[in-house]
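Working notes, beginning with the structure itself.
With one protein chain removed, the remaining protein chains of the complex are shown where they sit.
Just so it is clear, A, B and C label the chains in written order, and each chain counts residues from 1 on its own.
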Amino acid sequence: MIGRMLRVSIFGESHGRGVGVLIEGFPPGIPIDEEYLARELAKRRPGAPLTSPRREEDKPEILAGVFNGRTTGGPILVFIRNKDVDSSFYEEVKMKPRPGHADYPAMVKYWGFNDYRGGGHNSGRLTAGVVAAGAFAKRLLSLFDIRVYAYIVRIGDVEAQVEPVDSDEFRERIYSSPVRCPDPTSEKVLVARLREALSDGDSLGGIVEAVAFNLPVGLGDPPMDGLDSDLAKALISIPGAKGVEFGLGFRLASMKGSEAVDPWVYRDGMIMTESNKMGGLNGGMTNGMPLVVRVAFKPTSTIRKPVKTINLETMEETMLRGKGRHDPCIAIRAVAVVEAYVAIVLADHLLRWLAWQPVKSRISG
Amino acid sequence: MIGRMLRVSIFGESHGRGVGVLIEGFPPGIPIDEEYLARELAKRRPGAPLTSPRREEDKPEILAGVFNGRTTGGPILVFIRNKDVDSSFYEEVKMKPRPGHADYPAMVKYWGFNDYRGGGHNSGRLTAGVVAAGAFAKRLLSLFDIRVYAYIVRIGDVEAQVEPVDSDEFRERIYSSPVRCPDPTSEKVLVARLREALSDGDSLGGIVEAVAFNLPVGLGDPPMDGLDSDLAKALISIPGAKGVEFGLGFRLASMKGSEAVDPWVYRDGMIMTESNKMGGLNGGMTNGMPLVVRVAFKPTSTIRKPVKTINLETMEETMLRGKGRHDPCIAIRAVAVVEAYVAIVLADHLLRWLAWQPVKSRISG
Amino acid sequence: MIGRMLRVSIFGESHGRGVGVLIEGFPPGIPIDEEYLARELAKRRPGAPLTSPRREEDKPEILAGVFNGRTTGGPILVFIRNKDVDSSFYEEVKMKPRPGHADYPAMVKYWGFNDYRGGGHNSGRLTAGVVAAGAFAKRLLSLFDIRVYAYIVRIGDVEAQVEPVDSDEFRERIYSSPVRCPDPTSEKVLVARLREALSDGDSLGGIVEAVAFNLPVGLGDPPMDGLDSDLAKALISIPGAKGVEFGLGFRLASMKGSEAVDPWVYRDGMIMTESNKMGGLNGGMTNGMPLVVRVAFKPTSTIRKPVKTINLETMEETMLRGKGRHDPCIAIRAVAVVEAYVAIVLADHLLRWLAWQPVKSRISG
Partner (left out) sequence: MIGRMLRVSIFGESHGRGVGVLIEGFPPGIPIDEEYLARELAKRRPGAPLTSPRREEDKPEILAGVFNGRTTGGPILVFIRNKDVDSSFYEEVKMKPRPGHADYPAMVKYWGFNDYRGGGHNSGRLTAGVVAAGAFAKRLLSLFDIRVYAYIVRIGDVEAQVEPVDSDEFRERIYSSPVRCPDPTSEKVLVARLREALSDGDSLGGIVEAVAFNLPVGLGDPPMDGLDSDLAKALISIPGAKGVEFGLGFRLASMKGSEAVDPWVYRDGMIMTESNKMGGLNGGMTNGMPLVVRVAFKPTSTIRKPVKTINLETMEETMLRGKGRHDPCIAIRAVAVVEAYVAIVLADHLLRWLAWQPVKSRISG
């Protein structure tokens, strides 16, 4: 479960009946309908040939918590039935754990009772539930003019230069790009590199960056529930995520203090920092600058190139060749998930922050 | 609060009465005494001149939860009184927020009521409580032969080559090094670079790596409470941490799938992976290989070199020169904290994992 | 959400698409199928004419967490679609809050956006989700030979004398009784009193008692998470519950200390208490005796007799006459819910307790 005031729990299996999400603590009166959810879920489904040929017609059903087109204040349950599921590959490799996947640890942890098909409840398919919850969170944030954008800044050895802007046009550029990269120049190189990897039967890693604009100062509850802590927990839970960083992140480790300064300045009647090397966070709290977070994704582990593994029955080495439907770069599909998780964590912390505001006015008054 | 079965909450202020930690859910019968805690806390205090001249004589008091030298099974409270506190600098800069610190967001979030001296409850001083809790967690882990090591792998532009080994000698090398780097060759360069930074009135960033040996397969509760998720939440909460990665982490984002494979093999009667690019984790669960996690720390923000900020009363620009006592590289002091947090999260997940084992034998039986 | 190791969250609305439950932390390998769940859900549906004529054909769907007839160790989602729903009454009384119901506070709390039909997400209908979760919990408990029984001990002014026994026959007597009272003599009086109330257009309160046998000593985590505390939280959440007590409960308040003693004795090679006035609990922990808990239910608030309320549009007084389908005594239907909640809380605490046992053997060894 993620969150304190706004709590989100995902469930489901890749090749079971479906996946979904339970959302608790969401305020009433926010307009939501299944069409909007379906559009949001479609963001996880970039166009062929760059992603998995699996055609998930993600038709979300809101089974609870929405009445007459608005949230009720009660628990919300969204369910997305699975379709178009071919499990034959998984029967074949049941005893041949895929390198880089959770097959083996899951078999040990769950004593062989887990749904081994397609990763079961460890599958990336469960992020559909995250995107659904994010759709709710974004509607809540939009009441406070807070907006979140996520996009690709790296695929394999190609880095994209993206200058995020708080605009609908920027968002459209992201989701009209098959690689979720709003920079047209970079996009072409990224697409070429992906085609190359595909034709090699290989895959590529990538980095997703998210930025959030218009945050109030002071979101985050240090010492142990800082906004960055809660974001890191959520973002690392995305299948394939192997690293998370804020602002300049790991680059700060190589820098001097005098180079890593964000001086406070007063501009246009506002207190802000001259640069944003810290990604809008000081001590786990927002500082009024845009929040910047990046998530590193490993390359898709299942590839058409044969990889070595063992047969768990014979303990002999064997070669495994991916036959399931997999994206050549999971980072692309993860863009919508990163956007959703950032929105969820922000909405949770916004509600926590809002709870104190009436107290403030009573103390001052 | 961190944890489910083992729950840890830190508290206190840098320049208040002291800092400490509440530990709930810790099993009874584990031997602990204040001398052991004091030795553990001393690990946060590397020798001069590489760290802050502030001489914290960290004398932990166990105020609850230990009886006759063993844990009772009830809540544990450790308190560490502050000594040797000079707050004059903070009075001076009360209205001049230090760049890179939480001063400004804290003032806004807490409406000016926070203890602004030395960062108050956002100070790195609170990590003493983390180290105390880690000391308990390590005793619990040691019953299961699980051991955690943390050490420096980078300071500024110098990368250290460290080959972690599961041995007391390796641990001694870490903590006998003033820069917490067990590699003697790297150590000399790191020390030189730090002296240079100090004499420039500057500071340096760094990276701390932690490794845990002998973990059972299947620690971690995906889809939302993976071991990596809970580690990321804890580690990012350390003041100055700006990034966390597992295994090859961000480097995986630049790789091809065929390069990023950890093939399953059967060696010496054990199922393992041939390489450990994933850092011992698949799908948020341990896979039997050593856990490897890295945390990036920014350079200490307060330096003797003057930095620009504003006076919040006049909104005019002003220069601020650090006078308080600060380490030239917070990553060094953070080594003991990273080690502690990894131990805490592992102990929590170990208890969760243990809870299911008797069920397993009933099902099989 | 209820629970720490085993976590249960219900959702849904009385007149929406359905109700259900999310179960997290449940161990793998436990056999479960939808037929078993359907049988358990049928326990909430006593025979006419003593309960609501609403024919809920509660056909549970397991949407996640069960694979090949066994739990997977992942999140479990059970959904029960609503059928046979007549909402016309609720449209009529939308602005006439029913006394004793949550209509008015819900309207204020949710700013009018809640699903007002049949109580929405505050409806007793949601307890179907509790019963489904309880079915899972009971299977887990049965691996450890722990069994829970609940039954009626009072309806209106009639008290039933029930001597609980740990046997299948006792359970059959409970659920073959239309009033869920295993004592045949009392049953007849209770039935008569219910028919009388029904013919008067009135309803009756009642008390449900639950008993659990074969518990290990030491379940419960004081000082703040005692077994009684967690049971009280769960049981009071059942719609209509207005009181909970353990052992002799409120009767103990009128007694002297010398009368309220459960002396420790050694019988048949076992340490036990001579009496069980404390209901098997000391200091929030099980003491080896049967757990005894009782829950008081108010009479069904909606009755055919007219009751006074106001029209929220005109603020004028008006009379309201129940037309929906309601049980004359909600305590009867609550029997299965009390049984389920006791099983859920016990299963959660059993898992917490099991987590420490391997530590014990390492300390002793």
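Here is the rule we go by: contacts are C-beta pairs under 8 Å (C-beta built on N, C-alpha and C of every residue); 3 or more make two chains touch, one makes a residue touch a chain.
Because the structure is predicted, anything quoted here is derived from the model rather than measured.
For the chain that is not shown, the touched chains among those present are A, B, C, taking the whole complex. Listed residues A:Arg39, A:Lys83, A:Lys188 or A:Lys360: the one in touch with the omitted chain is A:Lys360. Of the candidate positions A:Glu13, A:Asp221, A:Asp262 or A:Glu339, contact with the unshown chain belongs to A:Asp221.
The residue from C:Gly100, C:Pro178 or C:Pro290 that touches the chain not shown here is C:Gly100.
Touching the omitted chain from chain B are residues 1, 7, 9-13, 16-20, 22, 24, 28-29, 61-65, 67-68, 70-77, 79, 109-111, 113-115, 120-122. Although one chain is not displayed, its contacts with chain A can still be listed: residues 4-5, 25, 27-30, 73-75, 140, 143-144, 221-223, 351-352, 354-360, 362-363. Taking the whole complex into account, chain C touches the unshown chain at residues 1-2, 9-11, 97, 99-106, 108-111, 119, 121-122, 126, 154, 156-157, 197, 200, 202-207, 217-218, 220, 222-226, 228-230, 232-237, 239, 242-250, 252-266, 271, 273-274, 278-279, 282-288, 296-303, 305, 307-310, 312, 315-317, 331, 353, 360, 363-364.
The rule we apply is simple: only the chains that are shown with their structure count from here on.
Copies chain B and chain C of the same chain sequence form an interface built mainly from equivalent positions, shared numbers / all numbers used being over half. Seen from the Cα centre of chain A, the chain whose own Cα centre is farthest off is C. Averaged C-alpha coordinates give centres for chain A and chain B that are 26 Å from one another.
Centres computed as Cα averages put chain A at a distance of 38 Å from chain C. Here the CA centre of chain B is 44 Å from the CA centre of chain C. Taken residue by residue, chain B touches two or more other chains at 223, 360, 363, whereas all remaining positions touch fewer.
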